[in-house]
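Handing you this structure, nothing more for now.
Missing here: one protein chain of the complex. Every other protein chain is in place.
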Amino acid sequence: MEFKTVLSFCPYCGCGCGLLLEVLDGKIVGTLPSKTSPVNQGKLCIKGWTVHEFITSPNRLTQPMVRQDDALHDSSWDEALHLAATRLKEIKEKHGPDSIGVLTSAKCTNEENYLLQKFTRAALGTNNIDHCARL
Amino acid sequence: MSTKIKEAVRALLTEGKIKGFLGLREEKGNIMPYLFCDPKELDALSLGDWKKPGDTRYPLNQLMIKLAMAYPNETFAVLIRGCDERGLKELFKWKQLDEEKIVLIGLGCPDELAKACECEKPFPDSLIDGPKGEKVDSQKVAQVEGMDLDTRLQFWKAEFNRCIKCFGCRNICPMCFCNECSIEEDQLVGTGEIPPANPTFHLARAIHMVGRCIDCGLCEEACPADIPLRTLYKKVGEIIHQEFGYKTGLSVDEKSPFNIIEVK
Partner (left out) sequence: MAGLAAVFGSGAMTNSIEEIENADCILIIGSNTSVAHPLIATRVFRAKAKGAKVIVADPRRIPIILQSDLHLQQNLGTDVALINGLMHIILKKGWQDQTFIDERTENFEELKKVVEHYSPEKVSEITGISVEDLEKAAEYYAKAERATILYTMGITQHTTGVDNVKSLAHLAMLTGNLGKESTGINPLRGQNNVQGACDMGGLPNVYTGYQAVVDQAVKQKFEEAWGATLSDKIGLTATEMFPAVLNGKMKALVILGENPVVSDADCLHVEKALKALDFLLVIDIFKTPTAEMAHVVLPGAAFAEKEGTFSNTERRVQLLRKAAEPPGEAKPDWQIIQELSSRFGYPMDYASPRAIMEEIAKLTPSYGGITYDRLQGDGLQWPCPNTEHPGTKFLHQGRFTRGKGLFSAIEYKPAAEMADEEYPFQLTTGRVHVHYHTGTMTRNSPSLEREISECFLEMHPEDASELKVGEGDWVMIASRRGSVSSRVKLTDVAGRKTVFMPFHFLESRANILTNPTFDPVAKIPEFKVCAVKIEKMDRSDKSISSPP
C-alpha cells in the first residue's frame, strides 16, 4: 500500500501553478493545489484542478505507430525509431539539411526542448526549429 | 515538531494497530499529505505550520475517504484539528467513513490560528498535543449582518462577481462528497459562463452546507477570487443553530437538522 502526493506544475497556462498529484498505489487519483507554491498559494483554476483527468484518459497513446497502406498501425519501438531515423537520414542526404523542419513544444520540459534543438542543429544540421508559441 | 504525536503514531504502527497514518510530510520546503506506513519515515512528519501556524492544512478527511474506499477493511489513523474532528463526526453520520476504522490523532491550535479562524472549538476531544484553546466569537459575520439588506446583497453580489468558477471551494471541501454534484448541472446552474450565475451558484452551495459545513475554512483559502466564503457558510451554521439548536460536528449522536425538520 502506498499513498502520497507529488509536487508538480500545471501543464496549461503560463502561470505555472504548483499542484500536488494524489498517487494511490502508483495511480494518479486526484489533484490538490500546492499551499507552499509562491505563484498560486494554495489556489488553482478549473483546468489545474482537473489535470489528473487527461493524464488518465483512455485515449492516451500507448504504442508507437507507423503508416502502412495509408493507415497507422501499432508497431514496436525498434521498428518505429528505425524507420524515423532512416527516413530522416535519406531526406537529409537527398535534399540537404534545410529540407527538414522541426516544431518543438511549449508543453514539453526545458530539457526536452533543449535536446530537440540540439538534435535539430547538431544532428540534422539546420536551424529550422520553432515552436507554436507565436501562435 | 511534536514528539508526542510522533510517538503516538509510532506506537500504533509498530503494534500493528493501524495500516498507516495519514498526515503531512515535509520535504525540502514543501509540505504535502502523505500516508506513513513505516515508523522510520516519521522524522519527516509535519503538522502543517509553515509561515504561519496551520497555513498548510490540507483536506486530509477527504483523502481518508478515498483511502477507505480503496481499502475498506483496513484501519488508519489521521491527523486532525478541532475542525477535522467536527468533520469526522458528520462523515460518520453521513456514512462516508466507518468510526471503527479510524484512529484520531488530535492536535490543538494556537490562539493566533483560532483568532484567524474565529473558531468555535480550536481543539479536538481526542487531543494528543497542542493547546486546548478558547472559543473565538465571529466578528466577520456580525460585520456583514450590520449592513442593511440592500447593501448586504450588493456586497455579496460584488464579491461573487469575481468568481472564476474554479470549483475549488467544492473540490477542497472535506464535506463535499457527492458522487454527482448539482452545482455542475446545466439545468440547475448554467454552465459555460464566468462569473457563474450570481448569486445562484453560491447560494446553491451554501444551502448544501446545512448540517455539513464544519467551518474549517479550506474553501476560502482555496478561492482564487478571495471571496469571504467562510463568512457565508458560518452564517449558514448560525441559522441552523438558531432555528434547530443544531451545531454541526458537535456530536456523533445528535441527529442531523434534516431529521429535526421531519419531527417538527
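Odds and ends about this structure:
As written, the chain order gives the labels A and B, with residue 1 at the start of each chain.
The working rule: contacts are C-beta pairs under 8 Å (C-beta built on N, C-alpha and C of every residue); 3 or more make two chains touch, one makes a residue touch a chain.
Just so it is clear, the structure is predicted and the values come from calculations on it, not from any experiment.
For chain A, the residues in touch with the chain missing from this view are 6-18, 21, 23, 26-28, 37-40, 43-47, 49-55, 57, 59-67, 72, 77, 80-85, 87-89, 91, 94-95, 97-135. Within the entire complex, the positions of chain B that touch the omitted partner chain are 28-30, 161-162, 164-167, 184, 191-192, 194-195, 224-226.
What we mean here is this: only the chains that are shown with their structure count from here on.
With centres set at the average Cα position, the gap from chain A to chain B is 36 Å. Those residues of chain B that touch chain A in the complex are listed here as 19-20, 22, 25, 29-35, 37, 50, 55-59, 63, 66-67, 70-71, 74, 164-168, 171-172, 221-224.
Within the complex, the chain A residues that touch chain B are 1-7, 20, 22, 24-25, 29-30, 32-36, 40, 42-46, 48-49.
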